[in-house]
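Shown here is a partial selection of chains from the complex, left in place.
Just so it is clear, A, B and C label the chains in written order, and each chain counts residues from 1 on its own.
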Amino acid sequence: MAALSAANTGMVASYGGDESTARLQAVAGKLFETEVAVFPVATGTAANSLALSQIAAPFGAIYCYEAAHIVTDECGAPEFFSGGAKLIGFPAADGKIRPEQLEHAIAFAQDMGVHHVKPAAISLTQATEWGTVYTLSELAALSAVAKKHRLPVHMDGARFANALVHLNCSPADATWKRGVDVLSLGATKNGALCAEAVVFFDPARADDFARRRKRAGHLWSKMRFLSAQLLAYLENGLWLDNARHANAMALRMAQGLKSVAGARVLHPVDANELFVELPEATVAALEKLGFQFYRWPLYAARAGVAIRLVTSYATQSADVDEFIAAAQRPR
Amino acid sequence: MAALSAANTGMVASYGGDESTARLQAVAGKLFETEVAVFPVATGTAANSLALSQIAAPFGAIYCYEAAHIVTDECGAPEFFSGGAKLIGFPAADGKIRPEQLEHAIAFAQDMGVHHVKPAAISLTQATEWGTVYTLSELAALSAVAKKHRLPVHMDGARFANALVHLNCSPADATWKRGVDVLSLGATKNGALCAEAVVFFDPARADDFARRRKRAGHLWSKMRFLSAQLLAYLENGLWLDNARHANAMALRMAQGLKSVAGARVLHPVDANELFVELPEATVAALEKLGFQFYRWPLYAARAGVAIRLVTSYATQSADVDEFIAAAQRPR
Amino acid sequence: MAALSAANTGMVASYGGDESTARLQAVAGKLFETEVAVFPVATGTAANSLALSQIAAPFGAIYCYEAAHIVTDECGAPEFFSGGAKLIGFPAADGKIRPEQLEHAIAFAQDMGVHHVKPAAISLTQATEWGTVYTLSELAALSAVAKKHRLPVHMDGARFANALVHLNCSPADATWKRGVDVLSLGATKNGALCAEAVVFFDPARADDFARRRKRAGHLWSKMRFLSAQLLAYLENGLWLDNARHANAMALRMAQGLKSVAGARVLHPVDANELFVELPEATVAALEKLGFQFYRWPLYAARAGVAIRLVTSYATQSADVDEFIAAAQRPR
């Protein structure tokens, strides 16, 4: 908010010709240790869909997890932006697709020839939809298949900062050094008002991307208000601090839930999301107390129901403890 | 061919203003025992995609079998024509989707609200991709779910005639009396040179469909050459005769394969397709002899490989017998 | 900015489920004296294109001024959002299309039948691209043609506030009482950081619009930051105060330019834009002094060049006077 106020002074060039936007390019390049092309937009759906439309033809196949955000939560935006590309989703209990799934699908497409959509791109979510994080070697293995078939790799990094602090490596190591070609770098879930960035690790791949952004209505005339958010987010480590805190809160939650009767944490808690199976009575009681969370429709719980818990930069230890105490209360 | 030659005389109105096209409407209406709106096109992909684009919004979900022709064999045409609608496919060993799959998917979409594509339509393939045929009660059960949620039902009838002679009922009983709203009526696979028809059982649903056909490049200036094919196909029972013959040849093949070592027919042979698991050596030998068929990539055979065999109006008993004899030969 | 800071407190529901967004509906309804459906978005291109895609089929014609912003300045966004609708532009020296142009184009389309795009919508820019304002009776005359042919009317109101204070009537009088069905209500050019609103005067017309916004990536998770801007803009007359000031500055500029040798103001200065023909030497001198404006490519000046001057809420009298003095300086 302070950064926004600071940006609200003087007369500056519009549509990204301003100084903040120029500085953002430099800051991101330094952070990722390579020349990048950075395009700020206001939402994650815009970031993902614009990025995918840049790398996939309208008759292309985009391979991803079957319940990826781009598949289930964006109301067909990737199809819209790309002009009809098909998302081909693979099953994955922990949200991580496997190299052999990719190989199999590509081989099938090649067998089918013009009758099938053409292999066009891979999209990975990092951290995944189940709160897990692809390891560096998992990323490398998937990228190896992609490179073998000359397919670009997109990373949906709505929670990229959370994944990065978990991996405890440099941004470069977690992206282009593992074969990622374009990143949707999220900031909104981790502190910004409304800011995401599409980051191309090879600026040559970003040709005409500015026109795609414009014709989707995502070019801000007062671009400085987007760039200022991203600068504040990236420049002094705020993004990592926020993510570390959120991840720690998630772990505290997972730890605390061990003592709750009937609770079962469904996946490794690598980032800031937990999926927990709980008895129906416990879930109902928590809802009654005013705690807000989703009953997760994508998971058929073995017993009771599965809920999703998300922690953030704003989550306090006391909030977590209060939730656990409430869940422990006998009923 | 005779019908085409007959159509090649005199000066007639273009773009469907001719007498043959008018007669086709009447003939189809009588055949289906209700007023219909019929639109001839040259390919099955055009018929399916135009029909789906008419009933599904660009942000809509079309529910179908996960390996339906519209999903795997049309290079993204339904997404293209509809402006990005999403095909949501359900698994089904025999190619027939189940009412509870539909209910579950619709409930999920409703839970997700604007974040998910909106339930828009059902698409059923009759006969199915595995050569089976939905029974009349199976159709009724699926349509009941569709009607409950006010979703239109599309039938991909590339092999509709084959299904119809198997069901041994009237065209009306197999379609609109079982809740089908729009039919892609195939003729090309069953004898025509290049003719399919989109049939709307409620002409009011066809509003502006003529424009959709035009802007997709599927309005023929010399429409009479399409209409003439469909008239020849439908008017004197040729479609049913051809289909009966093709189905009989498929059954003869299935019967004969019982005596082949290691052969396993995978599904009920309701129409003119068989999927057969055979030892690799047998398949290789048949290929070497010049028989043409697909090794079926969508099926992981338990032993050996699965192949697809298709019979047609032009298949002779002797051809079938020759194939079986070749398959029986010890190797 | 103050409104944004105020919105940055507490935990509120996301995706528009917050209190500010609800209050915006009420405030807008009261302002327009009718129930409205209001959808905040961040850019004018998004507002226009989403609105047009809601009212025009992919095979539809949208009638407008040939150099409307939607035609020349949105990089094909209306075509993209609508799935291919065609903008049919009419010439108009002052940016105002005429009822007879509309009638003629619709008659032509009807003659052409399915071969031509279908008349779908009218889009008017208010204030126009040449800084003029449609009078209430001009609006009524255009809407009468639209209604006669059952075509909805869209108003691109990027400068709606400027037009409104010029017309000196109520918002209702300037819109739905003159046949406008959907308004792109601009705020960014008139003081907001990034806020526009799509306003439907018949909420029933907004069916599924929320899904269109979502799939275009224009649904903000933290919607309150958009709604807060619009509330601050509309609630206490700030929008009108800003517009009145900007218009007054434009008039001051027009008045002052009378004394400049070779200057010719090209159109009535109804809002906050002026188009002025000036000698090349004068224009070059002004540019050299650091004044920023566009040489206007759409106008073939009779003598010298035409430039566009835009005033805003932030323009000071002294700025205007300084510009005029500079232009007057002999060279």
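Keep in mind that, in the parts below, a contact is a pair of C-beta atoms (placed from the backbone, for glycine too) under 8 Å apart; a residue touches a chain by one contact, two chains touch by 3 or more.
Because the structure is a prediction, the values reported are computed rather than measured.
Q: Of the identical chains, 3 are shown; go ahead and state how many the full complex includes.
A: 4
Here is the rule we go by: only the chains that are shown with their structure count from here on.
Q: Would you identify the chain whose C-alpha centroid lies closest to the centroid of all protein C-alpha atoms displayed?
A: A
Q: Which integer distance in Å separates the CA centroid of subunit A from that of subunit B?
A: So the centroids are 40 Å from each other.
Q: Quick one: report the Å distance separating subunit A from subunit C, using the average Cα coordinate of each chain.
A: 35
Q: What whole-Å value do you get for the distance between subunit B and subunit C if each is reduced to the mean of its CA atoms?
A: 49
Q: Counting only residues that touch at least two other chains, what does the list for subunit A look like?
A: 74-76, 80
Q: Spell out the part of subunit A that touches subunit C in their complex, as residue ranges.
A: 1, 4-5, 8, 11, 41-47, 49-50, 74-77, 80-81, 188-189, 193-194, 211, 214-222, 225, 314
Q: Residues of subunit A touching subunit B in their complex?
A: Residue positions touching the partner: 58-60, 72-76, 79-80, 83-87, 108, 111-112, 114-118, 297-298.
Q: Given the complex with subunit B, which residues does subunit C contribute to the contact?
A: 15, 57-59, 83-84, 114-115, 117-118, 208, 210-215, 219
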